[in-house]
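Shown here: the complex without one of its protein chains, the others still in place.
Each chain carries a letter (A, B, C, D and E) given by its place in the written order, and its residues are counted from 1.
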């Protein structure tokens, strides 16, 4: 079984990719082969809806390619599930994002859960996003963010785990959370340590999406053609260019 | 007051654009100036989430440009509100799509409403979409589609109105609708005729979004920076290319 | 276009009415004519459901009169939308209250909003009221009240604005609000100042309802006869009299 | 224990009132004394929100009087619970309407229920009303109406029961109802016969509200002063007059 | 009218039972006869879902017996409504638990209510439970627990009332509660004292379920055979034995 992971951030090195594959491979069956690709032509890091808008075209192109290369499933390596619906329309193999997988996993481990994000700016969008994942949205207790720069998350992992455990404890004590979700795929491999500190289950969205995809492929399940119908046949071209965001004056 | 209407379909002629402007100008205040642009570089017509993924980049670019040209507001001329969130992040002037405007308008004219779409394929997506518009989703009675090709909608308008009135009556009699929404911006100018046949209010989403935008501008209101924060400063490039969808083999 | 505003409070002076009209006229199109009437025969100020019960008859009578005088629309100048449903049944022109208009406007400017009321006593009723406005009630973050007597609201406007800004900031910081709604029509003209202090959109319900009504009239839209059917034909008389509320002993 | 029943319809005869009391007395404890009053000064029959608007003042006045006369509880004898909130604000003894009582009773006898109304015109309003009763609104399967004139309901009771049983069966077979509610207090005494025909529980709202009120009084419970605060002290006068509804031209 | 109360805790003395009956008899009609049985063969006290699983068989057996002994109704004397659905399937007389009765009663006395439990451990389960009671779950403000051992609740009642009043006040002031529910049947007889301290209605679930059952019997109502169908005819045997829970090692 071969799973293609599309990482919708630009320019990760081979070593960085391999590190992630190695960790994820620990939670798959022995017959599962993982492969990860980054964005190569769009210098975008998913940190806003604007970024999703700009990256979507290349994401879809990679998804179509993965199907042509006979992969068995496609994973969007991001909590925002960027372009997942478009990829499901375009591809005949299962497509799953880290966000939906994490929320559904949380729902089966307890009644009420919280999400730990990287930035307070993204909280409103995440609160909205959960309504589209199929999870009962009243199960979400709270969304909190930690005080760490995205690019530093994996540089000092112990510090990141400290931050996560501290905010996670507030979710439990102040908001009533019974389960926690790490709200960014860059927290890969930290859930177990956070869980030990807090004494409650903590979901690693990257692991959740990989094992859920493995399960879909084993069951021969693919998303519904009625929910995500194949778009009308025909070629489509689109714009090339450059957008600068400088305090809202381009 | 100057409002830019972004029509996210490719290649409309100047005459076609002018026809729409003329109709819409009838429902604006005398001091409102409307201007409409189509996609020029993306040969895309919004008929799927894939199309939205491909068109989003150019839509955002046009929105940024409209703000630079000192427009007072931006309208997405489509019921799916494509890239509206990205445009709100990128622009400091109000941005509104036809879908959200139509749903909110319907909610103030009666308790329960139905939507009349152009294709049965898009019904699941529309049912999902309403959850993100801020309208109480339990107000939606039903979504029905009419039997007419998108490109024929405006060729024989009387026939289209017949279809809309017939399906609209089923929404009222079988589904309990009290208000109807025309589910495509191409139905422009037909709501009044359908309403006369059925005896209930019928929302023209293009008119709804134009008058709602006019109201926002008069009140000096713009979307919340907290809901739609300005993305991190910096340039972003993205992919140019071509995607063919041929029965899921590229 | 002529809009009748029914102010369901007793005994406002001509000067007070004119002050409100002047402010509101700034947000209408140049072809809109506003006119406001107060209750003249019911010595009631809307500050409870009891007050609504007592004022309803005169409100309905004024609404019927406005239609006879060929007004194009009727506004209930109150956040509680008193007797709006009865007026919609009785009148064949659009009828809209400040509450529903404000909630629907808020829903299009961000995901989650809070309401700033004049009295903590009215909070439970307002929380209930939102369920009937057509807005997704899960969007309401919180309702908070400020510490100012109703009759003093417009005497020292800067002080009122201070109170609103202070409580509004708590809505944003403690409750997660992204948009604010001023919860009384007497806050007319203060939204802009509060918005500047807080950096987020603030809805003036009086302006919201006037521009929304203008939009309805331009579109030729009226509430649904199926939602608000004309009552059975015939005369109805009702009670005249006096009710004293003295600590629950009449 | 003495319970005052306010019947918000004009001009019932003493015999008609006594007939209702006799039936209701069969479901009360032996120590319960029922007394019913009609509207005497408002020539209104509750068949619209307009009627509620006109009758509210006299209803509230009767409620205040009932408390002065040392009644232990007040019942609004109508499925629309007219002016119940105003009466709760004005009175320090429990106040309950037939609608809320019937919905809460249904919720404890099965999962999903339907409502049988007297007129298709009132269905939208009833569907809205349930959201304010405290019952989980997703429990409502359907609202159907029977084909009988209000004034004939009690003239040929067997015929009315036939109609109710026929429509009730459709609720069960087509809509999935497990419990039925008779949607008008004039169906008094017919629930048992309908239940026997259908084989499922059928709620008589008049009986439901009387026994629920009896239970409140025995428990010493009264509605919350925080939900329904006493209005500000002071006299209020209101309008006397006459409204004619003639095809929307007064 | 004879009502059987099944107390799903083991080994209460005759005196303890009689004390409860005496208190409850004060809120019934003069023609109501109450009788209470405890578990006799299962040494279980309901303090977890495991306890419910173990006690269910004996509860059902007692319910079947009560019907055979011509009781008119069966009450489950517990806020968790243990085995109520199974009892409704097995018995042809009305069955009601303290939890559902308390929630439905609260819903008719105000908009929003809180629950006061005996242990913080049971809060997540209670929050889930309310979704199955037919009450609108958005009415629940909060669940708080007091600091008292179950076996001490009735030893120093004044102390228990102090704890309840203190936590209840926090529900009102911090969570917005307008009505309180005592979250354990062992708080019997304390609601009135708590209510006097707080100035808001406080529901005694034991009293609520007894008076609601009395009302059902007077109305001749029983739960729906469609919601709770009689199980297929036939004998069923089940396991006898012993389970020890010792830190998860049996």
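Everything below uses one rule, namely that a residue touches a chain if its C-beta (ideal position, glycine included) is under 8 Å from a C-beta of that chain, and two chains touch if they have at least 3 such contacts.
The model shown is predicted, which means the values in this text are computed figures rather than measured ones.
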item: Left-out chain, listing which of the shown chains it touches; value: A, B, D, E
item: Hidden-chain contact residue, picked from the options E:54, E:102, E:190 or E:203; value: E:54
item: Among A:136, A:156 or A:174, the residue in touch with the chain that has been omitted; value: A:136
item: Among D:61, D:80, D:112 or D:186, residue touching the chain not depicted; value: D:112
item: In chain D, positions touching the absent partner; value: 110-112, 138, 176, 178
item: Missing-chain contacts mapped onto chain A; value: 27-32, 96, 100-101, 104-112, 131, 133-137, 139, 172, 178-179, 192, 199-201, 203-204, 207-208, 211-212, 214-216, 218-228
item: Chain E residues that touch the omitted chain in the full complex; value: 41-44, 47-61, 64-65, 67-68, 83, 85-86, 89-92, 121, 124-125, 128, 131-132, 226-250
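Definition applied: only the chains that are shown with their structure count from here on.
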item: Shortest contact path, chain A to chain E, counted in steps; value: 1
item: Set of chains adjacent to chain B and to chain D; value: C
item: Result of counting contacting C-beta pairs for B-C and C-D, higher pair; value: C-D
item: Geometric centre distance via CA averages, chain B-chain A, whole Å; value: 29
item: Rounded Å distance, chain C centre to chain E centre (Cα mean); value: 44
item: Junction residues of chain D - those touching two or more other chains; value: 124-125, 128, 131, 137, 226-228
item: Chain contact topology (line, ring, star, complete or other); value: other
